[in-house]
Structures are given as structure tokens and as C-alpha cells.
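What follows is one structure encoded as C-alpha cells, with my remarks underneath.
A single protein chain has been omitted from the complex, and every remaining protein chain is retained in its original position.
Going in written order, the chains are labelled A, B and C, and every chain counts its residues from 1.
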């Protein structure tokens, strides 16, 4: 119940602090007898890791995943895949200044009060480093889904107030064309300039990630509490810095009437529009699944702010070390990983709906 | 795994179709030895039921909850509370026209393909009638939370494009002052006029519900996948017609810089601002929890639309029977119920964090 | 976590006290589109109910199950099956003498200390009446399993020290030939005489139930913690009055050497012997599953014993009302029900082992 696991049939459990020996996890319920491409998994991790471009933090963690079990002769055995990622580039001294301080809008204060004891080095368990483990499991799920025709298009659609005004399925090469992972070249240029500007200010900025998933079979999702979009929402909101989630028309549905918003059927079972975002009654209808995730500006800024220390005094605090001014580009593989885990989990659940 | 349960320690499981004999459920993990006010529970159900006002559907279902177990001499025994609500006002004939038709943006199509068989009467399991059971469980949770100082303020903050532009903790009497459950009297008047207009058109309209929760102890929520706002998000997105969820600053955080968005501490451990929405690192920090939920315009409209039937033909379809042009006023107790269940569940989980 | 649910994919949750309004439950994860024989379900309940024969308690509860949801036009819809069984023959006054007394080897003392409040009438939630709900769910599971070729043979193999010395698959008619449900006619006669004797003494006696299941596909069960026999063991040990469980050779394996105990293969994949009880490494191997369950003599006896009351005084106590001197005959359908739920659950789980 301590919440370090995600999924029901395909289940990831993770452990690890950002400055401990290693982070890692295990995936239980991995379908057996599937040939895994381990290089593709590492490639996903590389998309998430710090130091890929000038846009992101200059830390150059290798984030090399080591698989310890569950794979034999290149194929899954059906037993748990255990894995670790060593924390090779750990400089705990970087974080000594955090020992007695509660940084604003970080988890220092809440962890201290919840547990009575915390690993303050680099955020410990609250560090977004934990999401590397999600990327590993998501990459496994994605390979399996691709083998049954499911495809993902996940990209940065907004940075600050610079926003794309369409949402389409873009190819991976279009997305990867720029380090900001926005497939609209013109917007990408603006976004990069904006991030650079914010970085110069020692500040940070948020944005939105758009995810579109095609080829999802009809019937995934459960009707009441475990609606497909409810689970997608939880998956996304569990990612560090996420403040909002919307499926299909989302908040923009508030400006529409029912007669406009209804997705009228075509004779082939598809719908003319897709305001539903591919999900009706909590269950996939075969249309593209489409959702959007809002990331706040990250809390660590290179400006001095007053904050509270553990003795109850107000003290000046300024971030140091290596931090992203905008995490959105690195958030893309994390969003996609969580989405893949959710879809595969419901795919497996759906196999049990009839005898 | 079929998703008819919600919660981990305080767990609601529900059953029932809108036109079967009854809907009902059971709550497992109810803290023992607590004096329940059964009248207050029924009162919450009355806030959700159809036919309360001219704004909502003219059906006058009684929605009388009958408790079957788990309460003895007025107090919870710690064993499951089983309950049913009879479907007294069932006119299945109202729904014969639905037998062969897949209504647009309803769950008819997806249920048929998922299960190979469905109860087409009134939406069956996909009917929002199921949420009555959530209100029962939420009312139990709310009483327990109130006994430890937690208070809820849940109201309609937007109907169509008519939106309040502040969010505050309003009292129940302010909220209940109008049938639309918007505590801003001027906005409420506009909203009611708008709903009436939409109703005349045979159309429907969506809106947003704001929920603010005070008195939540520091430390609720789990750090990684089961972040408090992730679970709140899932809870809300599992409610029929919900398309979006945001916590604290939500999507509006995209227009802010980190230096602006950070909630700077006061010496007393509170924060000057509350863009975090009372949750940092997935864990409550003692500030008010504050989130917003988007409801699309409901799919049933009293206008003729073309749709698909089970033989693959396009046929004209027009809603009939008793439906809400705007479900927002009735959504208020449902949102509050789900929120109460989530908070109580995490409260119980937190009791196990230290030995 | 309060433990009122059983199963993972095919999941029964139950509620109800023996002297409340009703007991009941819901089954989630019921495979859809399956034609259920409701009369056969009621028939299983009739096998469990009190007052079937002179051997068992003279209470003649009807134990009529009412289905409230999840079945439409005779077929399962895939949504939860909710059901209740009214407590029609409740005479709470029968139990007033229990209000202040902790009966020996009953749950009165432990419930009082665990919950701080209890429904003392007839044992409340600790009454074996709860098992009626298990029989309902088990009967559903059994029908589904029968459709794929799984067959059950469950019978009384021992009463007191009167024990059959073989274990075979007996037909239902052989088992039901006598009220004691022992398929060996000579043993059955001795058992019935012994139970009658014990009843005259106002005492009680235990015994053993043997269960043999054929047609179980190879591959059911999970390798580590959720071994098939581990889950069967939990299922059986969760039945009131059960004190022991053994699979295959069980405790008698202690007298054997490995070279004798090994089940040597035949060329067809079957084994010459079946000391493994149809399960190797926690996973079914296609041989009959075979286990034995020990029931202690029930605690209620019609003799005076000293016991403790809630004020800490020792007081004389004598059982009254309607009780079985030997519950074994009625335990047969309960054991079979739990076994069927376990097997079906693992059958569904196994559908997700490969993509």
C-alpha cells in the first residue's frame, strides 16, 4: 500500500533514491516467450537521461540499465524482470546544503513530516530520477504493444505559453528532429529560444505533452472505477511536476454543446470526430487515444528565495547543481512509458473478459 | 481486476445496472466503533438524485439506501457495510428503442464489443446511476473525516463558458442557496438561465466542479505512483462524463515561471501561495487541497442524430425519456464523495507509515 | 485490506452478519456472455443450508439467493453479480444470553478486542452463515469450469476417528447417497451412528473433507507466492473450523524417501503416481488435484462450561439453540465452492501468461 507499484497484471515496482547506490525495479506479469530488443530499451532511457542537449541539465548520467532476471536466451520467461541502474555520477556533497532546509514546492517538508526521517540527498526518493525505472518498464510494454499494432506519438505541444494549435499523429523522426521534441519546426524554434531565455534568468518554465495512440483494440478499460482514461490520468499525475490531465476534448468540452460534442458514428464503426479521445464509457472504441498532460515549471530555480529550515527559521535559499530549466523534452519518454504500461495492462485484463 | 472496487484500506465495491432490481455495494475496511448518522447519508443521496429541481431530470427516484450489515446499535462494527438502493422507478419499456442502436458518445458500442452481451436498458452498468453508491460510501467517509477536522467545499464553478473567476472555501449553505450549486449568486443566475436555454434546445452543456478541502493532516499520500493528487485524479476521471482534472494551479501553471509558481514557506510551515494545491511530492502539506474537474456536455440530447445500429446500418436516433441538460449540480455530491473516500483511505494508510 | 474479498480476477466480496437483515456479496470479474443455470446455484445452497437432515441443525433456513445484477437474459454481462440472501429465520432473542459472555473457542473475545464493538447476535460476522455467499460464487465458478471439462469430487472422508482409507474420484450420486456425504456406504453408516451418539451427549465432533478435481489444464498457478496449492490452502483455512490442510501426499510424505515419493512420468506426460496432488512447482500438471481439509469439532456444545464474561467474571455457560453436532456434511459444498473459485481464478490468470 506504500504505492511503489503500478499496474495490475503487468506490474512495475520501483525502488531507489537519487543518491543511493542504485535505483531499480522489477516488472511482474511480463508475458512469456516474447523476444525483447534490449538495445531499444536502453535507447528509451537515453531519451530520458540528463545531458542530452544544451536544453537539459548538463549532468551526463549514463543511466545504463542492467537486467538481472526474467530474460533467457533473448526471450522473456514470464518470471519477473529485475533490473538496476547504478547511480554512477553521484556527488552527494552537492546536496549538503539541503540537509536542514525545506525547499519551496519540493517534497522536503512533506517527507520529513510523513516519515520522521528522510534521505535529503538530491531529493532522495522524490527525485525525478525514479522515472528512469518507468521508462524501462514502458519500453518493454511498448515493444509488446507494437507487435500487436499499437503505435505511440508523444511530443511537446506547449512550452510556457508557446503552444501548437493542432494535434496529430507525428512520426518519431518528426518528434526527434529537434531537442525540444516538438514536431512543429517553427514552434520548436520558438520554444528552444524561450527555454534558453528562461535558463539565462535562472528560472524554469513548464509546458504540455500530447500523446496519441493508434491501433488500440476496441474493448480495453473497465467500466466503473478503472476506466481507461481514469487509469491514464492517474499514471500521468503520478509523474513529478504534473498538475493536470485531459482526455480528448478535455477542458475545451466546456465550450461545446452535446449536439456538437457527440462523436457521430460512421458505418464502419469509426466516428467522424474524436472528442471522446478514443474512449467511451471508460472503454477504448478503436479510435486514437489522445490526451494531454500539464507540467508545472520545476521548483528548483537558480534565484535566491527565502525558505524554512528544520529549526523553524526563515533562511535564504538558492538552487545549485545541475537542473533543467524545462523538463518537457525529457518528459516525453516518461509519458509514453506510463501510457504503454497502462495500455498493455488493460490489454491483458481484456483477455480475461470472456471465458 | 474488473474494476468495480475503489480504495485500498477503505474500499467501496459496487454492483448494479440502472434497470435491474437494485444497485448496491459494500464498503470494506470501515473503521470500527464509529457512530454513523444514517440520516446524513440519505441526505447526501438526496442531493444527487434526479428530480430535485427544474434544472435536473424530472425523474423522481427515491434513491432510498438500505443498510444490510456492518452497523449495529448505531455504530460501525468494522465488518463490511453492505447496502442496496432499489430501482423503484424502472420503466424498461422507455429503453426498448436502444436495443439495437449504438448511441453516439455512449458506451453501447464499447460494451457490446468488450463483453459480447450487454444490458441495454438505460445504459445498464454504464449509467451514472451507479454513482449513487459512491455517494453512500463517500458520506460515510465524510462523517469520519469531519470528526478529525477535515472540511469540504465542493461547488459548480463553471457551466458552459460561464465561469467563476475565484476559488474559495464556501459554506454548504452558500453552495446550496441555488439549485445550480454555484455559491456566487450572480453567476448562479446566469448559469441557471443558460441551462434553461440549452434545455429548450433539446441540447446539453458541460461545466466544472471546484473542490476545496481543509484540515487535511500533513503526510497523506504516497510518494511515487500513489501520489495523493494522482489518486484524486483517477477518482474524478472515473466519474461519468469527466474529461479533465487539474490540481492547484493545473493547466494555468503553464503560463508561470518557477520563481513565481513556487509556494514560499511562512515560518509556521504554511505557504504564502498555494499553487501546489495542498500537495507537494504527492503528499499533503497541510494547506487546502484544491482541484477542478471538467464535465463534458452529456451525450443524450433531444435532437435527432444519425447513428449506427447493431446490423451496421445508419439510422436516425433521438434521445427520449428523462435526462439532464446539465449534470453539474448533481455532480457536486459525487465529486465530494469520491474525494472523501480518497482522503480517508490515505488517512488510514498513513497510520501504518511508522511502527 | 479488511479481508472480505477473495480472488484476484474472479473476485468474491461478501458482507453480512448472521442476524442482520441479510447476508450477501458481489462477484467481480465474472466472464461475460456465459449462460448461467440459476437453479443449479440454488441447489448448491440447499446442500449447505441447515436442516437438510437429522444429522444437521434443525433450523430450516430457506437460504434463497436473490440475484440483483450482472445477469441479463440468462447470461452473464461481465459486470458484477450482486446478490443477497435474507436472514428470514432470525430469532435474535435466542442470542441475548451471549451479549456479555465470551464463549470458549469462539470469536467473541477476539472481535471485542479487535473492534471495540461487536454484533453478538449468533456470532455476527464470525458465524459460518457467511459461507453461504461463498457457495453462491463457487457455484458460478463451477458451472464455468464444467464447461471446460473440470470436474469436482468432494466428500466427507473422516468423522472423528472413523476414516476412509482410500481416496478416489466418486460421483455426485455416490456422495449424495447418504446425508453424511461419505461415498463409502459402510463408513457412512458408522459415521452417522457416531454423530448421533455425539449429539446425544450434547457434544460435537470434527472430521475431514477430501476434494479431487480432474480436468484441470496444465499451467494453472503462479510460481512463487501464489502457488496453486498455497492459494487452495488459504481458501480452505479461511473456512470456519478448519485447522489443517494437505495437498497430495501431505503429512504422509514424511514417511517416504524422495526415490519413492517422486512421481515418475509416463510417456504421455502423465505420472505413474500422484503424490504431488496434481501440482508441481506450484503449477498444475494435468493430474487430478487432490487435497484434504481438517475440521475441528465445533465449539458450541450443549454442555455447561465455565467461561469469561465482559466484566472479567467466570460464569457458567451452556450452548442453546440450533447447532450441528458435526458440520462435515454441510462443509462439503463450501470446500468445493472455494476450490472452484480458486481454480477459475487461476484459469483466468493463465490466459494472460502469454501475449
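In this section, a residue touches a chain if its C-beta (ideal position, glycine included) is under 8 Å from a C-beta of that chain, and two chains touch if they have at least 3 such contacts.
The model shown is predicted, which means the values in this text are computed figures rather than measured ones.
Q: Have a look at C:51, C:160 or C:179 and name the one touching the chain we're not showing.
A: With C:51, C:160 or C:179 as choices, the missing chain is touched by C:160.
Q: Please identify which residue in B:171, B:270 or B:352 touches the non-displayed chain.
A: B:352
Q: So which bits of subunit C touch the chain we can't see?
A: Given the touch definition above, subunit C has residues 1-6, 8-9, 14, 102, 104-107, 109-111, 113-116, 125-126, 130, 158, 160-161, 198, 201, 203-208, 218-219, 221-227, 229-231, 233-238, 243-251, 253-267, 269, 271, 275-277, 280-285, 294-301, 303, 305-308, 312-314, 349-350, 352-354 touching the missing chain.
Q: Contacts of subunit A with the missing chain: which residues?
A: These residues touch the chain not displayed: 1-5, 8-9, 11, 13-17, 20-26, 28-30, 32-33, 66-70, 72-73, 75-82, 84, 114-119, 124-125.
Q: In the whole complex, what residues of subunit B lie against the chain that is missing from view?
A: 1, 9, 29, 31-34, 78-79, 144, 147-148, 223, 348-349, 351-355
We take it that only the chains that are shown with their structure count from here on.
Q: Report the inter-centroid distance (CA atoms only) between subunit B and subunit C in whole Å.
A: Result: the chain centres lie 39 Å from each other.
Q: Measuring from the mean C-alpha position of subunit A to the mean C-alpha position of subunit B, what distance in angstrom results?
A: The separation of the two C-alpha centroids amounts to 26 Å.
Q: How many angstrom lie between the CA centroids of subunit A and subunit C, rounded to a whole number?
A: Here the centre of subunit C sits 46 Å away from the centre of subunit A.
Q: What positions in subunit B touch 2 or more of the other chains?
A: 1-5, 8-9, 14, 114-116, 125
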